[in-house]
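All protein chains of the complex are present and in place, except for one that has been dropped.
Chain naming follows the written order as A, B and C, and within any one chain the residues start at number 1.
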């Protein structure tokens, strides 16, 4: 009996220790900062594109008037957007230009933490305005990034903030950060949940089960950017692609944590999302998902690939 | 480029190394031997019960004649059973008594390896005779054990063979064995596949999805051994039990490999299978599944719990 | 921060209630104070539960009892199933209650949605075709969305594609709103909007060289006509409270 109690105690102590190491180990913020650049760029581009028909999509009237959308959303107080309250086109454009600048700042890493907070508020404002209406997976991933970038020192590297500090003579090395680790862990786990439910939902589709779903995806004329209808003669290939997609999505949440399987899992992500980008024209969404996958890169790996480029840019800017 | 090639090379070398450690590390056969005792006992009991109505279930005529069963099985040569060819009742009883003795020997560890081989051949013979007809999950697990017990030194410990060797003065310690490791790994992975597909099948059931399936299981009068219909007033409890069962089965194959999660996963197995044994009267099946779960115990753990008992028995037998 | 924590950890070390092993480990790499870490751990679990619960609940449907025989009339024609809130349906109480609990948090952080990409099965596309007429009935604008020639870059095209796709979730009401918007935009007096489904071809049909955009693959699901000055009555109250179309 005493032995069992001791066993349970030591198990709990070890589990708490592992939990602490997982969440609270300080980490080099390189991965988080790199994601800030990428997600910032995606947010910038996504919102820049609204400019092409701002009134129609975001304005008070437009395709789907705010009143109608709010009705569908059930008039809940917690579904919020600054665009629910903006009446005049000139106000709309002011907010929009401010937003695009915020996302540009976030990408460049200027006033990074502030930009991240404003970025989150604005990204959700746009998303709630177009849900439903014109939203899709990209908005979910964009808002996810905006949410977690707020939590850590996302401007510690690869940022104008950093160059600014260097120019002022502050050459202290970038400190490992627990909050950077927290932010990265949350992105990783959030991504796991996304893939899990994406996989579970596919399991209920009889064509995903039977292995023909990839055909119906590439046979969609409106999605098609590069024709893959030659797959019609390759049912086994269609089947393999379908089954691998489902199993990979379903077990991503487990397999990606294994040191040996992680490279395979991440490379499948590259193939799947670049495939979706190439054949189904969802370049933005494919890239956003890939960016989220990059959260599993070690800071050292990120630095090995990004530092040389970042240093060259910094050198040019600082003269 | 050179760096990438080097990375891939070192990744492959590490993966091959991990694969080798996983499969080919010699291990103390304690876990395998303990499973031999348990699975042997289950096989013994399972086949002893056939004696109560041997002719009707296993004989040439009986409930479902061999001809009919073979027709349903598609007359495939590879679906084999000694009972397809036995005509006379006295022959049937001879084979049956021989079988029961084989399983008894397997349990006791007498001529262990030989008993394991005969045990497998006989277990499959019975199973194919009653599939379909009267088979269920228990037969699948029994045959799985019989299959893998053949592969390793299942009589190295906890066996009359061992006591025999000791009595002859052979007191050499039990050597770590690679084939014992192989057998245990195969049981573990086979169990993972069983749970995986058991979970996947449940996902397609709308009552498993909605969380009401456990109710329909306990509301089955024929299964019921201890009434749990008081659950009717506790839909949240029914829901929790249902959802936990599905998620646990689905992700067993991943989570059980994690050092920190393994105890939780295995304790859920204990609760689930003892619950099925207690409330739904499937004591044999519940125990067989629990035995399979014990394959995840470290040999050291097995020895800590089983050795004292085994030593006492050995002392009694060797005087 | 690190300094502050070290002093606190020194305190913990001298605390006899704290197991020695643990505190010595925590000092090895984890900087924040245990209380702080407990609190954050709690928040993390709450947050991740919320993130998990939204797609879970949205992917869960009520179930009919096993062996339920759907009602049929005397001719064997299937009758409609009982309404979703009747007691025949087994409600998924656990995810429903959990999402209800986290609802406002999920809304505030834009997490109240599922992740059903191309699920349960990839389906055909919705298209919106439109014509706008002036007071004399002459056509002053016509087009469709999504339309690659008209909407560029790809993301802008995709937004229009989603606009058409989510028509399916919102019903004809949205079509009427599109008609009104197009009328105002082009200064017309009346407009006609067709809600079109573009069906998919099977591998065999493609091998038989039917083009993906063959005339036969388009089916008009609904046609909506609007005239300037008419007032629409959005029947909002009947729509579900949850954000629909979460599956996109």
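Just so it is clear, a contact is a pair of C-beta atoms (placed from the backbone, for glycine too) under 8 Å apart; a residue touches a chain by one contact, two chains touch by 3 or more.
This structure is a prediction, so every number in the text was calculated from the model and none was measured.
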item	value
Candidate in contact with the missing chain, chosen from B:63, B:164 or B:257	B:63
Per the touch definition above, residue among B:193, B:226, B:270 or B:309 touching the missing chain	B:193
Selected residue (touches chain absent from view) among B:97, B:232, B:271 or B:300	B:232
Residue touching the undisplayed chain, where the options are B:34, B:158 or B:215	B:215
Among B:128, B:157, B:243 or B:303, residue touching the chain not depicted	B:128
Interface with the unshown chain - residue positions in subunit B	9, 13, 16-17, 19-21, 23-26, 45-46, 49, 52-53, 56-57, 61-65, 67-68, 71-74, 76-80, 123-124, 127-128, 130-140, 143, 147, 178, 182, 186, 189-190, 193-195, 197-198, 200-202, 204-208, 213, 215-217, 219-225, 229, 231-233, 235, 238, 281-284
Residues belonging to subunit C that touch the chain removed from view	63, 65-67, 75-78, 87, 90, 121-124, 197, 199-200, 202, 204
Subunit A, residues in touch with the chain not shown (by the definition above)	206-207, 209-212, 215-216, 235-236, 239-240, 243
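What we mean here is this: only the chains that are shown with their structure count from here on.
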item	value
Relative to subunit C, chain with the most remote C-alpha centre	B
Whole-Å gap separating subunit A and subunit B, where each centre is the average of the chain's CA atoms	44
Distance from the mean Cα position of subunit C to that of subunit A, given in whole angstrom	17
Shared interface positions of subunit A, touching two or more other chains	200, 204
Per-residue overlap in subunit C, given as positions that touch at least 2 other chains	none
